[in-house]
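Sharing a structure, written as structure tokens. Questions coming.
A single protein chain has been omitted from the complex, and every remaining protein chain is retained in its original position.
Chains here go by letter, A and B, matching the order in which they are written, and residues are numbered from 1 within each.
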Amino acid sequence: MIDVLSYLFFGVGIFFWFWGTSHLVGKRSVLFKLHSLSVADTLGSILIVIGLLIKIPSRWPLLTLAIISLAIWNTMLGYVLAHCSSDEAENQKEFPTETL
Amino acid sequence: MNLLLIAMIAAMLIPMYQALKDDDIWQKMLALGSISSKAGIMTLFISVLRDDWMIGAVGAIILTVGNAGLMLLAHIIKRMDDL
Partner (left out) sequence: MIGSLILRLTIWFLLTADFTVPNIIIGIAIAFLLPRGYTSPERIKDWLSMLKKILIAIPVAYIEAFEIIIRPHNGEDMILERAKMKRSPIMIFLDVFLITFTPKTIVVRHNQEGCYEVHRVFPIKKP
């Protein structure tokens, strides 16, 4: 039962990975790719770690730390990449260079 | 479990291909960020596969600090573009 459940989590997580990263190939804007990457890398990876957590509950502190840091870092990386890449493209004059 | 690992490696090949192919720096950064979090998850997965918790600790450390470097790099690239 537990094995089946954890394999289900792995399967859905890897499906999210494939779905999200398949959008990486192709000519879309960076921001659009970021949306699908946040599905793949944040949500899919959290599912995989939850699968590991179900399989081996005795190691919960390490895996919980992994889940929390994964969520925070990936989300922040998405925000930082969106911020930096969009600043370059449009309205440069909103932030004059001397204030940066 | 081995099959799942092979599937993960296949999923990691996609952003690698993209990072090599694309010349735009932001698309490259996107692909590299994807690789870094996938590598961290795979490290954790392998540690479960082999029942070796030293590898698991390495995976957790990769996940906790891994993306910080990419964020700094993004800011540096933006700053260089502004100059």
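Operating definition for what follows: a contact is a pair of C-beta atoms (placed from the backbone, for glycine too) under 8 Å apart; a residue touches a chain by one contact, two chains touch by 3 or more.
Small disclaimer: the values here were computed from a predicted structure and weren't measured.
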Inquiry  = Going by the stated contact criterion, tell me the shown chains that border the hidden chain.
reply    = A
Ask   = In the full complex, which residues of chain A touch the absent chain?
value = 16, 19, 29, 31-32, 34-36, 38-39, 42-43, 61-62, 64-65, 68, 71-72, 75-76, 78-79, 82-83, 86-87, 94
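Here, only the chains that are shown with their structure count from here on.
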Task = Find the geometric centre of each of chain A and chain B from their Cα atoms only, then give the gap between the two centres in Å, rounded to an integer.
result = 10
Request  = Quick one: which bits of chain B touch chain A in the complex? Just the residue numbers, please.
outcome  = 4, 7-8, 11, 14-15, 17-18, 24, 26-27, 29-31, 33-34, 37-38, 40-41, 44-45, 48, 53, 56-57, 59-60, 63-64, 66-68, 70-71, 74-75, 77-79, 81-83
Message = List the residues on chain A that touch chain B in their complex, please.
response = 10, 14, 17-18, 21-22, 24-25, 30, 33-34, 37, 40-41, 45, 48-49, 52, 55-56, 59, 62-63, 65-66, 69-70, 73-74, 76-77, 80-81, 84-85, 87-88, 92, 97, 100
